[in-house]
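Read through the structure below, which is laid out as structure tokens, and then see the notes.
A protein chain is absent from this complex, but the other protein chains hold their places.
Then we have chain A:
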Amino acid sequence: MQSPQPIVNEFAITAATVNGSGSQTANMVLMRAIFQMGIPVSGKNLFPSNIQGEPTWYTLRVSQAGYTARPAETPILVAFNPRTANEDLSQLPAGGICLYPADGPWQPQRADIIPLALPVRQILDQVGVGQRLRPYAANMVYVGALAALLEIEDAALVKAVQHQFRGKSSAVELNLAVIRAAQAWAANNPSPAHHRFRVARMQATTGMMLIDGNTAAAIGAITGGVGVVAWYPITPSSSLIESLESYLPRLRPADDGATCAVVQAEDEIAALGIVIGAGWAGARAMTATSGPGISLMTEFAGLGFFAETPAVIWDVQRVGPSTGLPTRTAQSDLLSVYYLGHGDTRHVVLLPGTMEECYSDAQLAFDLAEYLQTPVFVLSDLDLGMNIWMSRPFTYPEQPLQRGKVLSAEDLAKLTSYARFADVDGDGIGYRTLPGNPHPLAATLSRGTGHNERNVYSERPDDWQRNMARLWRKHETARRMVPRPVVDLHPQATVGLIGFGSTAPAIAEARDLLAAAGIATSSMRVRALPLGPEVTDFIARHQYCVVIEQNHDGQLRQLLQLHCPAYATRLGSVAWCDGLPLTAPFVRDQVLAVLEQMRELALVTSK
């Protein structure tokens, strides 16, 4: 085989390992070390719903162009799980490299790839790793071998190991020793696997950090003044609350008592009940859950909407229906969350698509919930919430907390009358009084039953209709307050790509691929529901729009068609959900196919 020029800073690695073997730590060391060298990285953890023993894959992408979507192809395979090795090998493109344990039961049987057998046992013996730690340390052997093949700088490796083991010196020493032994072995055993891919220092990650969306949301919530958190463990949202609990003592020390109460509830019904009760009593309260939890929260979501109590609900989406695929990503709760609850219920939904938006939406959600006196949903997903992304550091908020329309006893003393739901300002939002307010006019019995402007039980048709009309007025106020879509207009484009949330990197990369195929596109990333006029403007500007989303029914497209029915036929749909984050070539191909269909249809109807 001839030796071509090495590919620099533009490749991807798949590590196929056994769940529970500590391979995620090894993958993080690798990713962080390359990131330390200033090179853009991204990672996708494809893990099973299992504690130990099932197969797991980690895809690490290195991209000097800054692409962070899941790669369609990975030319380097770490085949450390004999159970899946044959299928993993079949995915490896010709010319790819396959690293595998020399002392394991499996060898690659393909002539068009480059095998590299790693003497795992020998290296662990040489370092003197004890029996208990061997399964974990074994993964550091592939880190060391790859460090040699890819020419990762030693200082970057050291920093990555130190960060990963939080400076715990014995763990740092042991893992570094294994990495260096493997590195030395690889350096002393030249093979065709050498010099095919390598990294070279860049300056593209200076000042950046690696973080997952759940941690970003947790820091945002703490910064946004969260006071009560109630939750029930569910993948992929649990780490949001666990992260919040781990950062709370540092960010908001409980010197004069805890400033945030965290309760693990008995189920998601109780979790949202606690949040609604706390919001009603004046605290900023939130919960985090995923699809099955959203189902259980339905009745309380309706109560929050109708009794007009603030609440913040994070839905870190996974694949459904039912238990579905708990450890895979999807965007299929959009419609159910927007309309969550029986009867005429409609909610405010924020749609973050970056780490900074996870952070800022966590704060904005509280401001909106308290200002609008209603539950606010934040729709994240497993890809955004649990995978590691590059981000600029977050900025400290410059605006004070927006606590909304709350009347104190002093405020009430200046009034001659008070009605909880009087639309004094014409925006559909009444003035609240908090429990504990001593003014005799303050007390009111909040309720999910029909009520009049004074919050007194009423079954009168006119009271019901008037109250609902005010709630829709409030929804229009929300429409003006939620974040605007992120739009990137191309002056010549007749095609617009529309998406939301975690598909942003795949759509951005697909636009470059489409441009290379001669198709200029604009893009719009929807940031919130209800949809605003900017969304209509974008669609109106483009002859064809393709809505790309990770669900079966094209849920965003349905909402867009309802929002601007005049342009309904301009909206094509790429709706795909197999549990994996989208890849750019897939998006390109699907968009091309949809455009083809739409053009044919346009020709037919114009005839």
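Going forward, contacts are C-beta pairs under 8 Å (C-beta built on N, C-alpha and C of every residue); 3 or more make two chains touch, one makes a residue touch a chain; residues count from 1.
The rule we apply is simple: contacts and distances are computed from a predicted model.
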Between "Carbon monoxide dehydrogenase", "2-oxoglutarate ferredoxin oxidoreductase subunit beta", "ABC transporter ATP-binding protein" or "Nitrate/nitrite transport system permease protein", which matches the UniProt record of the unshown chain?
"2-oxoglutarate ferredoxin oxidoreductase subunit beta"
Touch as defined at the start, partner being the missing chain; which of A:Ile7, A:Leu251, A:Ala413 or A:Leu562 qualifies?
A:Leu251
In the whole complex, not just what's shown, which of A:Tyr58, A:Tyr100 or A:Trp280 touches the removed chain?
A:Trp280
Pick out which of A:Ala117, A:Ala187, A:Val263 or A:Ala602 touches the chain that's been left out of the picture.
A:Val263
Looking at A:Leu303, A:Met524 or A:Cys564, which residue reaches the missing chain?
A:Leu303
From A:Gly53, A:Gly448 or A:Pro533, the answer for touching the chain not displayed is A:Gly448
Positions on chain A contacted by the hidden chain, ascending
32, 36, 159, 163, 207-211, 219, 222-228, 230, 247, 250-254, 256-263, 265-267, 269-285, 299-300, 303, 307, 393-394, 396-397, 400-401, 433-440, 442-449, 456-457
